[in-house]
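A short worksheet on the structure shown next.
Only one protein chain is missing from this complex, and each of the others stays in its spot.
As written, the chains take the letters A and B, and residue 1 is the first residue of each chain.
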Amino acid sequence: MGTIAEVAPGGLSLPVWPSEPETVDATGRSYLLLGFGPEAASVVDTWARDVGALGPSTIVRSARFDPAAVTAALASTRCGVRIMVAGPQDDVLMTLAAARESGAEPEELRSFVTRTDVLPVFCAHCRATNSVEAVPGGIAVCPACATVLDVHPHLSAVRGSFLGSDTTARELT
Amino acid sequence: MTTSPTLGPDLVQGFPFPFPTDQYRYSTNVEPARGVVGTPVGQWGDAVVDIDSEYLHELAERARILERDPSRATALGHMGPACWDTMLTLMRELATSRPDVMSLVRDGEQHVWTNRLLGIEQRFTYADDSTLPTDPLRYIASQVQEDLVLLDQRDDDLWGDAGVVTFAADWSFGFDVGMTFLEIHGPVPRLRETGVITRARDFLMRLQPGQPYRRTNWTLTIGRRLDVSTEIYHEWGPDRPRILTVSDDDFGREVHLRTEVQHLIRLEESGAVLFLIRTYLLPLEVLATIEPWRARTAAVLADLPDDMADYKGIATFRDRAVEWLHSRGARETPRDA
Partner (left out) sequence: MIAATHQHPAYRVGSREFVVAAAEPVTPEVRHLVLMPRDGGPVAPYQAGSHVVVDTAAGRNAYSLTGDGSTPDRYEISVLRCRDGGGSAWIHDELAPGSVVTIEGPRAMFAPRYDQRHALLVAGGIGITPILSHARYLARWGGTAEIIYSYRPGAAAHLNEIRDAGFPVHEATTVARTRELLAERFADQPLGTHAYACGPAAMLETYRELGLAAGWPESRLHLERFQLADLDPGEPFTATVRSTGARVAVAAGTSLLDALSEAGVAVASMCRQGVCGECRVGVASAASLDHRDAVLTPAERDAADSIMCCVSRGTDVEVDL
């Protein structure tokens, strides 16, 4: 199953992450494995071992999500590929969004999140997207425009980010 | 925030009053388009694209908003056919409903579009963006008062992949673009539990060309303010506490019943579903002069559950609105002695 931004049963557009790394989909013919940060290393190692002889695999490891590198890796794949991503929530969400943008279908994507205390927030006012330490429903400061933001429990799978909007007006109500 | 200037009489006579009963709950309240609905003071509903006396004013407002924030007009890369389909569909709709001022004439591979209200005569080649002053979706959005959202249907779901939304009521189209219909409605309390939104989605997926439908939605808006989007929350959010401090007369002038008439149209060439969202605002001070509307609005607001009032952003002043509406009734139609 695809793992991105399934709509949670609670009625909000929140991501539901698997508690264990998902297994390798043996119906793929090639594999792109992406790992971000040290915690993802062992997950990617396990995936690489399980891919084994199922097909050729490409492994991309980096400290943080880098749009150019991820897009280049996606562009080199052929249809039949399975894309597996492990890392902190912000890097995984941005990577899954980039994979979608490249035309990947949900059933071609699998992922594992190593930490959920960080998320990408889209500021409705300056329209910048930045990673912040926050939880959906919580508060964060926009690193670009310094607005104090309500982080809405509202995820855009296309952007890979949560909506943030000015919290001061809301506090007045 | 100030008073409503003199309203054109058509804005009262044509106001789509949204409450058929004394209780409002979410429902899949869709009906075939173009059915005429009579009201105590007039009627509405005969047109899919409605042009009223605010036409020039609202189009200027849209242009101003788009200039300040281009993200209100967004189309994902694959939506070109649906955007052209939308433009042509709306031009045909306008030419059919307002032949006095609009026309669309086919001239071989080209079309000639005339909109005399705006002094436009435009020759274009279908599917060729270079023959229009801007992209087709923004072009037609600059000539209709409706907001536009386009839903692409694929993988047994609907995706809001393009639109021009300048008059959003407490949401951000620029953020929501690319979401599924269910995701867009994710934050609405109670909605998913009722199954209403899933049924609406399933209804939309079966929508057939040539059979447009419509529904209404509503809220209360402070000031005659069409753009109450998330992006400029800081501009209008403070009105909510402030409105509790104003005089009774100002309250009636400032608080508006906001009705959205949403039309749902299956486009034939692209298979997309076009959502037209048209916003009408009527100040309570005018609404209260029409007794059935005053009484009905008071009843609906008094009955509305707290979570729904909260989501509609009217929790802080709903009680005052009810009291205000009751006071107007007591003044003009005294109870039996």
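Here is the rule we go by: a residue touches a chain if its C-beta (ideal position, glycine included) is under 8 Å from a C-beta of that chain, and two chains touch if they have at least 3 such contacts.
What you are looking at is a predicted structure, and each value in this text was computed from that prediction instead of being measured.
Interface note for the absent chain: among B:I51, B:L66 or B:L88, the touching residue is B:L88.
Checked against the hidden chain, the listed residues B:P20, B:G35, B:P70 or B:P305 yield one contact partner: B:G35. Panel shows subunit B; residues 31-36, 46, 76, 78-82, 85, 88, 92-93, 95-97, 106, 126-127, 152, 154-155, 161, 208-212, 268-272 of it touch the chain omitted from the view. On the side of subunit A, the interface with the absent chain consists of residues 27-30, 55, 74-75, 77-82, 102-105, 107-108, using the contact rule stated above.
Rule of thumb we're sticking to: only the chains that are shown with their structure count from here on.
In whole angstrom, the spacing between the mean C-alpha positions of subunit A and subunit B is 34. Within the complex formed with subunit B, the residues of subunit A that make contact are 5, 7, 11-14, 105, 122, 124-125, 127, 152-159, 163, 165-166, 168-170, 172-173. Within the complex formed with subunit A, the subunit B residues making contact are 71, 76, 155, 172, 174-180, 182-184, 186-189, 191-193, 230-231, 233-234, 236-238, 240-241, 313, 315-316.
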